[in-house]
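Removed: one protein chain of the complex. Kept in place: all other protein chains.
So that you can tell them apart, the chains are marked A, B and C in the order they are listed, and the count of residues begins at 1 in each.
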Amino acid sequence: MERMSMAELTFTTAALIASTALQTARELGLKPMAAAVLDSAGHPLAVLRDEHASFLRPQIATGKARGCLGMGFGGRELARRAQAMPAFFDAINSLTGGEVIPVAGGVLIRSATGQVLGAIGLSGDTSDNDERCALEGIAAVGLQADCGDPQVA
Amino acid sequence: MERMSMAELTFTTAALIASTALQTARELGLKPMAAAVLDSAGHPLAVLRDEHASFLRPQIATGKARGCLGMGFGGRELARRAQAMPAFFDAINSLTGGEVIPVAGGVLIRSATGQVLGAIGLSGDTSDNDERCALEGIAAVGLQADCGDPQVA
Amino acid sequence: MERMSMAELTFTTAALIASTALQTARELGLKPMAAAVLDSAGHPLAVLRDEHASFLRPQIATGKARGCLGMGFGGRELARRAQAMPAFFDAINSLTGGEVIPVAGGVLIRSATGQVLGAIGLSGDTSDNDERCALEGIAAVGLQADCGDPQVA
Partner (left out) sequence: MERMSMAELTFTTAALIASTALQTARELGLKPMAAAVLDSAGHPLAVLRDEHASFLRPQIATGKARGCLGMGFGGRELARRAQAMPAFFDAINSLTGGEVIPVAGGVLIRSATGQVLGAIGLSGDTSDNDERCALEGIAAVGLQADCGDPQVA
């Protein structure tokens, strides 16, 4: 009747992941960013916006993370699927009010054993640079990142 | 960094809760109903509609359950608060697109130790009768119901 | 003035179709899925989500089934039309808020005489695997599946 669920992100861990990601962008001289860390069910734990980032960035960052969790893939796999199945992703887009943003910069956060604990989305610079900052944030707390690379997904 | 989460509803348990609730309505000669069982994050596990129930019932049942989980109270406590704070609930209503339906018939599902595992919403007959069927569904799988009664909430 | 409607899906039949589809996915080692069984008017009778499936799956499954009923074709015929007439499906998409998801995995449920009784949508694995589970669910209750194959549609 019940199943064991071993681990869950706390808000302090989530805030540390998000702030590390934003500080990484600053240190690398990238454009100012927003970072959204969501729990495994897609609900926010920590959303931070660099005060110099433009104001849609938190929504975009949230959409990147939420899309990964809602579909079960990292952003790079979502991007490949959106390119292969445009009509499907057009429908998803309307169905969810744009909650699924299928580009790099959305990254699943996994435990050492591969369990999905949540996801992070970054937005502000290029998708590749967004993802780079996401990875630094996840590494800072010793968890595993799943970007949706072919060998992983 | 992580916290233990001990138990989770399966879809088979959820389907049994929902179908028991609908069968109870039939046995009691009540109006045909819909039942929605959601996990603790508000996502559906089992939504069933008696084929004789009117077609908005699944949405209403889902809103009753989702409101309980989103706010953290059983439906009777939500109903009391909506009466005491109408402007607050008007805003919640618009903010969530009507996802919070603050009436009896939404019931939190708790483990023996009080952990929230999910919620059920029923819709079709009076709120009191809806709740009665929800309680039968939860009892059938040996879990605890939290309707938002004053002594509980 | 009235017309006899000889057959109608009950919620218990719908729940059996949906749970068989989800169990099939488990037995075949496929990704966890959600299944939505709708009546011929497009209203839900049974929506089940495997507790391991990602949270957008019930909406996508519902969209696949609803598209079949709303347009009158199985998912494979919808997919062909979406490819041939992208502007038309863009408009349908906006018009319906993404309720029509034109891919395989949406299947009309027909009686032995060909009457449309409802539809099922599956989502979680590839479209082909989704459809395979849908067919198992329909077969388990002795009804006919219409996937939108050229010879059928």
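Definition applied: a contact is a pair of C-beta atoms (placed from the backbone, for glycine too) under 8 Å apart; a residue touches a chain by one contact, two chains touch by 3 or more.
None of the values given here were measured: they were computed from a predicted structure.
Considering the intact complex, the chain excluded from display touches A, B. Across the entire complex, the residue among A:58, A:75, A:124 or A:148 in touch with the chain not shown is A:58.
The chain not shown here is touched by just one of B:14, B:33, B:46 or B:69, and that residue is B:69.
Contact between subunit A and the absent chain runs through residues 8-12, 14-15, 19, 22, 39, 41, 43-51, 55, 58. Where subunit B meets the chain that is not shown, the touching residues are 3, 41-42, 69-72, 85-88, 90-96, 100.
What we mean here is this: only the chains that are shown with their structure count from here on.
The angle of the rotation carrying subunit A onto subunit C, fitted on C-alpha atoms and rounded to the nearest 5, is 85°.
Subunit A and subunit B, compared by their mean Cα positions, are separated by 31 Å. Those residues of subunit B in touch with two or more other chains are numbered 8-10, 39, 41, 43.
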